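The complex appears here minus one protein chain, its other protein chains still in place.
Moving on, here comes chain A:
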Amino acid sequence: MGTTASQLGKDLLSEYQELTFLTKQEILLAHKRFTELLTKDEKDLPNTRVPAERILTLPELKSNPFRKRICHVFSTSEQKDGSLTFEDFLDLLSAFSDSATLEIKSHYAFRIFDFDDDGTLDCGDLEKLVNCLTGETDETRLTTEEMRQLINNILEESDIDKDGTVNLSEFQHVISRSPDFVSSFKIVL
């Protein structure tokens, strides 16, 4: 049921069109770019799993500060090492595509920001998130005082049930008020 050689069967193509938000051209382009990442031997095997290091050489992901989290979230491997099969890759592109809904984008955004994978965004997650956004070097980090003030402000604004963390509903509530989110949460090959 996986992808073989360099051809995508027609039924597989229409199945992917039904299960993702991608158009036919986008799926074919994704297939082309994915097979470029495979070595010669891997090309013959169906359902190859490409390790995260090779996925991260794609120019669209290479400089993204969330690249490791993205690979981790979309990976279906048992070892949780961030490796992706072609279908995981399509899931990734579908969530980041032009026509994906706000619900699915906000769901995956939440998972990407949840650095410790516990289902909520607590202070540690928020701090790591802000550091990713501003850059990891010392001159671009916020001072501890600013960080503390910022996290307090964020929790005050979005933590509605006042439990000290931001859960998915609260996150989606904030996202739904932002008009730019859908257009910026986009990766197009």
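The rule is simple: a contact is a pair of C-beta atoms (placed from the backbone, for glycine too) under 8 Å apart; a residue touches a chain by one contact, two chains touch by 3 or more; residues count from 1.
The rule we apply is simple: contacts and distances are computed from a predicted model.
Peer 1: Absent chain per UniProt: "Response regulatory domain-containing protein", "Transmembrane channel-like protein", "TBC1 domain family member 13" or "WD repeat containing protein"?
Peer 2: Of the names offered in "Response regulatory domain-containing protein", "Transmembrane channel-like protein", "TBC1 domain family member 13" or "WD repeat containing protein", the absent chain's UniProt record gives "Transmembrane channel-like protein".
Peer 1: Please output the residues of chain A touching the missing chain, sorted low to high.
Peer 2: 15, 18-21, 23-25, 59-60, 62-66, 68-69, 72, 74, 76, 80, 82, 87-88, 90-91, 94-96, 99-101, 103-104, 107-109, 111, 113-120, 126, 128-136, 140, 142, 146, 149-150, 153-154, 157-158, 160-166, 168-172, 174-181, 183-188
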